[in-house]
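With one protein chain removed, the remaining protein chains of the complex are shown where they sit.
Here is chain A:
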Amino acid sequence: IWDKNELRGGGGPEQNGHPPATRPAVQEVEEDEDEEMTLKYGAKHVIMLFVPVTLCMAVVVATIKSVGFYTRKDGQRLIYTPFPEDTDTVGQRAVNSILNATIMITVIIVMTLVLVLLYKYRCYKVIHGWLFLSSLFLLFFFSYIYLQEVFKTYNVAMDYFTLVIIIWNFGVVGMMCIHWKGPLRLQQAYLIMISALMALVFIKYLPEWTAWLILAVISVYDLLAVLCPKGPLRILVETAQERNEPIFPALIYSSTMVWLVNMADTGGPRRESAEETQEAAAPEPAESPPPLSSPQDDGGFTPSWVSQQEHQLGQLQSTEETRRQIQQMPSARPPAEEDEEERGVKLGLGDFIFYSMLVGKAAASGDWNTTLACFVAILIGLCLTLLLLAIFKKALPALPISIFFGLVFYFATDNLVKPFMDKLALHQFYI
């Protein structure tokens, strides 16, 4: 979450297409109107974010509760979390999970740095191809597995021919909607679906303590990477500003016309894909699994990839907001087509994924109270983040507050509220 103006070196308040110095007179009026409109538009955009986040969480929770595959531990792990958690002692388990989380976060940091470097040296084609290949993999392979498990759960007899036709159509339409043009609602639906699929993969393949640690560490990393002056994400943002390019419209959920995103971006989405394809390519040749872990299940979709999204996306979210505020201010310049795009809100898919992962894990533990508590906590965190953005108008990360609330409420509800409510329900006491 970042303010374009601040990075340009200060100057006057945000102006719509004019350098700050030229319009001092209308400054105050614009600020007042800005505040009022900020509130009205702010609330509308918060809701425009609430709805897709809620839908994604609903899909994940529904799947977790009905399809047993995603909660079953088959003993397989990602190559990024090689240490097992079914050890003899609690201490050993803690050490293993810390090591796993460390490996994961190191991978993420490295990937982010590679991303920044690729962006700096303008390797846009590499990134483009990578992103294309990774979303291809996600839309075909993971959704095939998902469909397979759903059929198994409901004991539906299905022949391969029909299945191939379904998956083919699903995948191709998805690729078109996400990377090219398509109806807005369809594109939004696809983005929600792939976020849900990623969250489900994480829930299945990350061991218990590792997953919670990773959530916590990712939030801290997000905070540091965005707020520290030498943070990679901040550097990324500043570079994009210098080049006057929109940052990473890739893999963002947008609530308005998205074809403009493809028009506007030159290198954004492509960047991410570079990483993913390289990641995906690497495990493929190394098919013989080392004794401790099996890489087959890792589709090359490193969580690092998605976390990068959310790093950027956290910023993107605010970027669009500040741009929207600017667009709403009166200006002599006729509104560009980008106005429609700016009026909407954009949220990173990484945020979707980690929020859904948290709520999905709460649902997997079996209790609906915990799930509801985490859901409300995450929504309130999102609200607060947007409020802070409106107040500070400065670079802020999108994950930490929500994940922090989510974690606090998960553990508190699971350990404190659950026994209390269970006892109350037993006696049918109402509070």
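The rule we apply is simple: contacts are C-beta pairs under 8 Å (C-beta built on N, C-alpha and C of every residue); 3 or more make two chains touch, one makes a residue touch a chain; residues count from 1.
Note that in this section contacts and distances are computed from a predicted model.
The listed options are "COP9 signalosome complex subunit-like protein", "Integrator complex subunit 4", "Nucleoporin NDC1" or "Gamma-secretase subunit APH-1", and the UniProt record of the chain not shown names that protein "Gamma-secretase subunit APH-1". Of the candidate positions A:L197, A:L213, A:C383 or A:L399, contact with the hidden chain is made by A:C383. Of the listed positions A:F50, A:W180 or A:F392, the one in contact with the omitted chain in the full complex is A:F50. Listed by residue number, the positions of chain A touching the unshown chain are 32, 35-36, 39-40, 43-44, 46-47, 50, 367-369, 372-373, 376-377, 379-380, 383, 409, 412-413, 415-417, 419-425, 427-431.
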